[in-house]
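To start, the structure itself, in structure tokens.
Note that this complex is displayed minus one protein chain, with the remaining chains in position.
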Amino acid sequence: MNELPKDAIKCLDKGFVRLVDSMGGDDAIVQSARVSYGKGTSKVSQDRGLIRYLMRHRHTTPFEMVEFKFHCKMPIFVARQWVRHRTANINEYSLRYSEARDEFYYPDPDNIEFQSALNKQGRMGEVDSELKQKVQRYFKEISERSFEIYSELNEAGVARELARAVLPVNLYTEWYWKNDLHNLLHFIGLRSDGHAQYEIRVFSDAMASFVKEVAPFAWEAYQDYVVKGMRFSKIEQNLLERKLPDRVIDDIQEDVAYQLTASLHANKPRSDEDLFPLYKDQGGSDSLDDFNLKWSSGEIDTGNVRELREFKSKIETLRQS
Amino acid sequence: MNELPKDAIKCLDKGFVRLVDSMGGDDAIVQSARVSYGKGTSKVSQDRGLIRYLMRHRHTTPFEMVEFKFHCKMPIFVARQWVRHRTANINEYSLRYSEARDEFYYPDPDNIEFQSALNKQGRMGEVDSELKQKVQRYFKEISERSFEIYSELNEAGVARELARAVLPVNLYTEWYWKNDLHNLLHFIGLRSDGHAQYEIRVFSDAMASFVKEVAPFAWEAYQDYVVKGMRFSKIEQNLLERKLPDRVIDDIQEDVAYQLTASLHANKPRSDEDLFPLYKDQGGSDSLDDFNLKWSSGEIDTGNVRELREFKSKIETLRQS
Amino acid sequence: MNELPKDAIKCLDKGFVRLVDSMGGDDAIVQSARVSYGKGTSKVSQDRGLIRYLMRHRHTTPFEMVEFKFHCKMPIFVARQWVRHRTANINEYSLRYSEARDEFYYPDPDNIEFQSALNKQGRMGEVDSELKQKVQRYFKEISERSFEIYSELNEAGVARELARAVLPVNLYTEWYWKNDLHNLLHFIGLRSDGHAQYEIRVFSDAMASFVKEVAPFAWEAYQDYVVKGMRFSKIEQNLLERKLPDRVIDDIQEDVAYQLTASLHANKPRSDEDLFPLYKDQGGSDSLDDFNLKWSSGEIDTGNVRELREFKSKIETLRQS
Partner (left out) sequence: MNELPKDAIKCLDKGFVRLVDSMGGDDAIVQSARVSYGKGTSKVSQDRGLIRYLMRHRHTTPFEMVEFKFHCKMPIFVARQWVRHRTANINEYSLRYSEARDEFYYPDPDNIEFQSALNKQGRMGEVDSELKQKVQRYFKEISERSFEIYSELNEAGVARELARAVLPVNLYTEWYWKNDLHNLLHFIGLRSDGHAQYEIRVFSDAMASFVKEVAPFAWEAYQDYVVKGMRFSKIEQNLLERKLPDRVIDDIQEDVAYQLTASLHANKPRSDEDLFPLYKDQGGSDSLDDFNLKWSSGEIDTGNVRELREFKSKIETLRQS
């Protein structure tokens, strides 16, 4: 197992992530969602739109209908964080059944950093090269010496399950790991985040690249609504609304009315003169002339009608709350 | 079982929620969080602050250390939504073992509404009293007739597990239901929401009132950071920042600098002349005079320093993204 | 959805089970087991043997590596039992989003039986045809009347989520249901059992026939070691050993020694004169003549050596415990 499998993404110095199998993709999400909503969703004609709607409204069960199975190899201290995601199925290389292999993680100099003062669980700031060399020397020393001891005890016939207790947590282990897309995205959301430890982030990013291939719409929606979404607490909203003048909110509302109009127009082709009445229906307050001016200037993006409506009411809430 | 148990909260016409037992509360959350963070949290001296920090940063496992067990009675169609929360443990009254009881849900006139046109899964708009009476008459008709049939078949010796198949989903059932606080809050977040069906919301609200009593800090934090939090998607943020002028963002930032200053002052008493340098450190741009003016005007709320810092950097992101 | 999908197995009068997708089979079980046991299993060369070993020793995780997704349609009272298997992922047809369809379960006369006196949750004993007809008439009456009422309320615009509360639990619903093989086998073990209600057994049996096709070795092993296994409690063992004379146990032991010998012989061809010493090693007490007599009479089956050894020590325990 010393060589990288062909279809694997290399992670750290000796680890990897390999997609062994998967079941379903964007299509399977749509298929199972349609069973829930029955004929009622006949109008939501586009898969991408439906997937984005599901993600936006946290309808998570259709995403559970897609399954991924990975073969991964990583240091024990990474496996220890990973295993906390409890919905996954795991078969790990056992040091009770099998002999340990001489494979340890040695950090690349670029990833040896100081303890962050701000973030109790993070690292931050360049370490000088002398200290870096010391770290690497120490990793090598402990790894080699512990493996030497392990091997000697093993050859002397000491029970493997006991002898392995001298091995450090930078030893590589490997497993098959299977999970559904909803829980996999949750994993990636937490472990590809800037607060996650670098060494697990690498593996999470590798799995992410497989997800992106297998279920591109779901991946995009997850990015837009969850990962890059920004949440304001009730307290922050209080601060926000005290400083967000009504005229700014009016401007935003107006802009959304434009977007909505343009979206309606784009979805169902009609002549330009039908647009202004539609715009008025959406609550737009510009005059016909101003409207036409903005329309022909092309500053209006077309988008998802439903989403714009939701944004409009969200902004409205900000003023009234 | 026709009478309401003494310690129960009545729900709908014949249902209830009763807290049978619970294990731990705010104290248990803090206790288990401290084992994770060890000595490192010695400075976070207050339980409420720690609980709010955990909730804000989605550190959910300490909330799993608190457990609730409820005895509930509700219509079958409510039980069918409820049971989808899969982490709970359930023991339900069995119509294979035991005879059905003549208890059916009859909706109160106030809760008979029209199908919502906007929300495919909701109700909306006042129904006239004639139609309301018809609904009630029909519920009564089906319930009584089906129970008559059930009873006759039951007396004739037909297998209970088969005879019960004629009973409608407004029949009451009951169960013991046990869950941990993290998953219970998730349940309440979904089922006490305005989009949930009225008939389950009533039960969710009843459970919420017990949670509030048993773990008041956790409840408050959940409200502030999750339920009443507002999330903006990446798309919405794009719209927002296009219309949020820099001067507005500056104003907000400035305000936060004041809040931070005041918080630091409140947490660690010092003389007023120490405040201005602190304020400068936080990025405030007012002159000393202006600062003192605002300070003495009392328009500054004191709050949690860490939360204010986080808000400041969030707002900063809004400008730069 | 009134017609049966082509690839579906019909269940009851209007229901079905359809295998939508699956991931892996016997091969995937072996593949993931080998990662756990590493080089150590190189000698267990045959997949079937390894799968049987895993099942026998309750090493369940490799069976979790195989995934099944079904599309099913069944009465609500069946769905209510089914949903209690909590590891599955489900997307169900929603009566909040969509209109109910006029499809109800009417039991076949053959399946209308009396309540069992012995088994509080079962049925037993032929019902006369007059009562059978009455049951069918009543099912029809309630189903048709409730659907009439539902339709009228629905047309009058009453909220669907409320109107549906008059529908009986013999109404058909449908869902996508996904689970891993380990948990699926557990489901089948409980729901294809004679104590399960007839109406869910039909669906369980249909799923079983798909499992048998996708993972035949796993299916066979599950039957041999779990479903058709027989468990004796400590109390029953006490009774058993009091009445099981030593000579019977001796006979059984002797027989196993033969089986073992024959197995060793079959696995590793050797000349007949090597057999008797092997037999002695296994604890056989017959003389050479007697041994040869039995051997040439062909009354010895060859089997799995490991399994025979385990049986031998189990029988031994029975004597000594």
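Labels A, B and C are assigned to the chains in the order they are written; within every chain, residues are numbered from 1.
Criterion: a residue touches a chain if its C-beta (ideal position, glycine included) is under 8 Å from a C-beta of that chain, and two chains touch if they have at least 3 such contacts.
All of these numbers come straight from a predicted model, not from anything done at the bench.
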Contact residue for the chain not shown (choose from B:65, B:79, B:171 or B:256): B:65
Residue ranges of chain A at the interface with the undisplayed chain: 75-77, 80, 83-84, 86-87, 90, 94, 96-97, 105, 107, 111-116, 120-124, 127, 131, 134-135, 138-139, 141-142, 145-146, 149, 152-153, 156-170, 197
Contact footprint on chain B, counting only the chain that is left out: 20-24, 28, 31-33, 35-41, 61-62, 64-65, 67, 69, 71, 89-94, 97-99, 174-176, 178, 180
For chain C, residues in touch with the removed chain: 37, 40, 56, 120, 223-225, 228-237, 239-240, 242-245, 248, 251-252, 255-256, 259, 303, 307, 311, 314, 317-318
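The rule is simple: only the chains that are shown with their structure count from here on.
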Gap in Å, rounded to a whole number, between the CA centres of chain C and chain B: 40
Distance from chain C to chain A - Cα centre to Cα centre, in angstrom: 38
Inter-centroid spacing, chain B versus chain A (mean Cα positions, whole Å): 25
Residues of chain A touching at least two other chains: 37, 40
